[in-house]
Each structure stands twice: as structure tokens, then as C-alpha cells.
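Complex shown without one protein chain; remaining protein chains in place.
Per-chain numbering from 1; labels A and B assigned in written order.
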Amino acid sequence: MRQGYAYTVHPDTIQRSATQAPRRPSPLTRAVVIVVLALVTLLATVLSLLLGSNLIDVGAVIGALLDPANDPGAVVWGSRVPRTVLGLMVGFCLGIAGAVMQGQTRNPLADPGIFGVSAGASLAVVIGVYVLGTSSVITTLLLALAGALVASVVVFGVAALGRGLTSPVPLAIAGTAVTALLVAITSYLVLSDETTLAAYRIWVVGSLSGRTLDGAGAAALFALAGLVFAVANVRSLNSLALGTELAHGLGENLVRARIVGLLAITLLTASAVAITGPIGFIGLTAPHIARRFVGGDHQWLLPASGLIGAALLLLCDVIGRMIGGNAEVPVGVVLAVVGGIAFIVIVRRGKVATL
Amino acid sequence: MTSASASAPSASAPAAAVPSSAPPALEARGLTIGYDRVPIFENLDLTIAQGEVTTLIGANGCGKSTLLKAFGRLLPPTEGSVSLEGVPVRSMSAKAVAKRLAILPQKPLTPSATTVRDLVSRGRHPHQSLFRPWTAEDSRITDAALAATGIAELADRDAGELSGGQLQRAWIALVLAQEAPIILLDEPTTFLDLSHQLDVLRLVRSINRERGATVVMVLHDLTLAGRYSDRLVVVGGGRVIADGSPWEVLTPEVLREAFALEAQVIADPATGTPLIVPAADIVS
Partner (left out) sequence: MIDRRLWRGRVVIVTLACLVAAVLVGLIGIVVGSSSLTIPDVVVTLFGGGTGSQELVVFELRMPRVLGGLLVGAALGLAGALTQTFARNPLATPDILGVTSGAALGAVAAIVLGGGSYAVGAGLLSLGLPVVAALGAIGTAVIVYGLAWRGGVDSYRLILIGIGATAALMGVTNYLIARAQITEAQAASQWLVGSLSGISWASVWPVLIALVVLVPVALLQSSRLDLGLLGDEMATGLGMAVQRHKLLVIACAVLLTAAAVSASGPIEFVAFVAPQIALRLAGSGRPPLVASALMGALIVAGGDAFARAVLPDETPVGIVTAVIGAPYLIWLLTRRKHRESLT
């Protein structure tokens, strides 16, 4: 039930070593990598449509896809198609949000949850159940969106009142503080009402199971707006990577760059969280993997992170469907365990690129 | 407060002679700057003439980098104003300033997984916008900057793998790619051995001579500052202590006041510029 705090790393605790020096991708290899990643994502999509706890043979799935009337038990159109579509969208959003986040904070450990987005969404959902007694899909979605937006605006406001938006560290600390506060209030409500706890504990693990396309249109709209802001932020992110002083010297409007980045992160994360509940690790891991393949230029890093995020989410969802027997393991849990272990392996091999 | 124009007639005379046609590259008027309301300079006036290499020198912690940052609008002044070619910087957009003025801070961050060419190409930032994306011209300027700094063959290496001297050249290339007529450099020779220091300063001089760029930099080595500058500005104790040509400024009196250093100044046998020889230690 806890939501973890994020850590900032001081530049001097990060030690560069020659073994961490990444490759030097040329524009051609980068384009090839993007195409390969797109193919991997396509493969994950196909797997997500074909495999599940209801064993339907391949022919029947294809038949149902071509002709909805042929759908055995409405599994394909009722469950697999929506969760695949939503999974693609959520993974893509979280991957890109993570890349923007890490570029903005120059913190290789930054996760979109850091702005209090997940905690804000959780609290809003809990309040919805506590006050309104409802946990319908659309209400949850809208409440989560609202909560996520409010939380990140508060975090940015706090940081702006202090050292200003130009420095990344106060942002991370403000995010930690606001998250702690929101989690405490959430816990209080959850502990004082059984119905709220019942709804919350299912939501907070993060799952694609049983999610339908109802209301997903609203989330998609927010996600699209977030994507636009992310694209608009690409060149600023490339300047910010040189340090705030040089970025300023290059004519970067730092406050605007931060605000555009915030909007991108918040909108992308909020729409993802609204659909599945908080899902960790994609925002953290996808950009790290992407950086190894396409380098640090955000023009390539963003699409690569998005594709890797989408593929990761779908693959973990498929794993969750297969290992749970009749009850699926939610994708949030699979990601935490698989992602956590994979992350440890990567760190142990000294392959985490510093920022 | 010492007015630069008052104490350095030789340096600012050319600019003053033709005020209407050529406004000074940079001009600070009544400048008060500092951190957290603790002023380092109060009511300071300083003018930087076009086409010269001006070097700010002074003891550690005297505020020379602070002054450079104020000129490069990295540090907004508490009071007073900085004008860029006669236009108040405050009234200009960030990109408009960046097209006229480039600044290389002391410790820029080397981004991960980035090639030298990528790094240098980011100097084109102020010339780009949503409606003017990357063009062949940008590529040409980037390549020219790489060539001018002698690192063309390193273009596809990862920036993290460069040696100190190579990396410094890459940063200067980035600033060159910005194509601004005014270039501010904060201690561009720190952490370099003597031959690489000379390398960088020769490069700076050639940028000044061949492109007509105005250069303002902060240096620690007084002899090198004297050798490669048209004008030296000595700062200390919240004011300008001395201002003028190397021979006017690098005198035993100024060195004693600014650095608490006992030294004689002789002509450099190689160049005829001032050479600082610290006094021998008195053995009792």
C-alpha cells in the first residue's frame, strides 16, 4: 500500500567509469533501432491478443478479430482488445513521461511518480469512493486525472516559491514531501472505511485486467496533449542536459522549458495512472534502456522510450495472465518484480548510464 | 567606485570616439550584483569595447566570475542594468541575447551517451524554433566549428570519453557554433596543463582576430592573461582596482593591492608582454 519515495542523487555521488561509456549511434543506426523497437512493440501487441488465461487457439482469435460476431465468449473484443489498446497507450505515455522527467531533473532515478502524480491520483480515487461511494470506471478516471493534475501543480508551486523552477533538486524534494502528505491522508481514509480500502487495494496495484475502453477517450485526449508538450520540449531537454547555466546562455527560457516539461509529464502520467492505477518502473527503466540504444539526444530518446515502455507493459501483462492460473497477477506486480530484478542485474553489470 | 571609463582611457577611447556608429559590446551601468541580497559589487560601471579580448582577473573569491555571469545575464542584477550593443538586456528575449552573446560557464555538464558532434550542434539552439528546424546550414556551421577547434576527427566519439583538453575544445566549438559576436568564457583553461592552456588561448585569440569576435574571459594565470588580452580588468574588494592594457595594469602596486603579492614585472623574452616574477622567499 505504500508508495515509495524517490531519491535524488547528487552529481558527486555518481561516479563515471570508462565501462559505462555508451555507444555512438549514427543517425542511420538510430532510425534502424526505432524501426526494430516498433517491430518489437508490434510483436508484443500480437502476443497480447493471442495469449491469455482463457486458452483460445490462434485461428479462433484471428477469426474473432476479423468478425466480432465470431468472438468466443466475447473474450477477444470484450477483454483482449481493450487491454491491449490501453496497455500500448499507458506504456507509451509512461516511457515518454519518464524520459522527459529524467531530462528535466537530470536525475537518472527520476520516475514520473516523483511529482506526486500517482499519490494525487490515488487520494482523489479514495476520496471518490469515501465520499461518493462510487468506483465506476469513468468517475475513477476523471478523479485520478484531477488528483494527478492538482498534486503536480502543488509540487511545482512549492518549488517555484523556493529556489525557483530552474533548479532540479527542490522539485524532487517537493515531490517527496507532497507525496508523503498525500499518502498519509490516503492511509487515514482507507483505514477508517472498509469499502474504501476494498476499492483502493485493488486499484493501487496497477492492472489492465477488466479495464474497458469506456472513458478511455478522455484519457487519450489528455495523453495526446501531453505528447504535444513532450515534443515541444525536446530541444529544451537537449539544452538542459548541458547544465542550467549553459542552457540559459544558449537562450533557453528556463521557466518556460520547465513548465512545458511539467505539463508533458503530468498529462502523460495522469492519463496512464487514471487507466491502470499507479504503475512503477516503466518510467524509470524504459529511458535507461532507450539511452543504451539511441544515445542521449531526446529527439530519438523520446520515441524509443515510448516504444520500449509500450512493449514492456504488454509483455509483463501477458506474463501476468499466464502465471496466475485462473486468477491473473496484475501487471503492476509483474512489472515491480520483473522490473526490479532486471534493474538490479543492469546495475550490477555497471550499465546504468549517468546523466 | 572606480569607473572603468575614467581609469582606462586607452581601452575605451576607440569606442568613445565613435559612440553613435559602434555602441560598446557590453555596458554595465550602476550595477549591483550578489547572492541572496549580499552584494558583491555595488553601483559598478564597466564597458567592454567591441572586437577586443578583455580578461577579468583578481584574487580567488573576488567576484570576477560573478561579474562575468552578470554580463552573460546568468545572474540578474539587484540594481542597475547591462546593455548589449546599446540595448538593455532585460528588454531582450533569451534567444535574441543568445544570438549576440555566448557564454561558457565554468562547469558545464557533459550529457551522457552524446557524441561530440551532437554536443557541438546544441550550440545552434538559439537559431532554431518550431518553424525553423535543423537545416543543412546548421550542419555546415557545426562542422566548421568542429574544424576550427581542431576536433573534427573526434566528432563521432562519445563526449564522455574525451580528455580534458579535448573536452574544453568541444565546449568552445559549441560556443562557436552559436555564432554570437560576443563570447564570454569563465576560466576556460582550468584543469589544463600549460601546453593545453596555450592551445585554448591561441584558439581564443584566433577567434578574436579572424572572426572579429569580442571576447571577455576570466583567467587565473596573470602572465598568460597579459599575453593574450588587449585589456585587463582587475577586480577586488567589490570594485575595479585597475583597468587598461596589460602593461598599464600589471604593476607591482596593483599586484600588491589585488593579490597581496610581492612581485616584479619584467618583459616576457618571447613576446615582450608583462611577465610576473614573484619575489623570492626571505630566508631568515
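Of note:
Assume a residue touches a chain if its C-beta (ideal position, glycine included) is under 8 Å from a C-beta of that chain, and two chains touch if they have at least 3 such contacts.
This one's a predicted model, so the numbers in the text were calculated from it and none came from an experiment.
When the omitted chain is restored, the residue from A:Ala174, A:Leu237 or A:Ala286 that touches it is A:Ala174.
Only one of A:Gly52, A:Gly103, A:Gly280 or A:Gly306 touches the chain withheld from this view, namely A:Gly280. The chain that is not drawn here is touched, among residues A:Val76, A:Ala99, A:Leu141 or A:Ala159, by A:Ala159.
Counting the whole complex, the residues of chain A in touch with the unshown chain are 1-2, 4-10, 12-15, 109, 158-159, 161-163, 170, 172-174, 176-178, 180-181, 183-185, 187-188, 190-192, 194, 197-198, 201-202, 204-205, 280-281, 284, 327, 329-330, 332-337, 339-341, 343-344, 347-348, 350, 352.
As a convention for this text, only the chains that are shown with their structure count from here on.
Residue ranges of chain B in contact with chain A, taken from their complex: 69, 72-74, 93-99, 101-105, 107-109, 111-115, 118-119, 122-123, 125-126, 128, 130, 156-158, 160-161, 174, 178, 184.
Those residues of chain A that touch chain B in the shared complex are 11, 16, 18, 20-24, 26, 106, 232, 235, 238-239, 241-243, 245-246, 248-253, 291-292, 295-297, 353-355.
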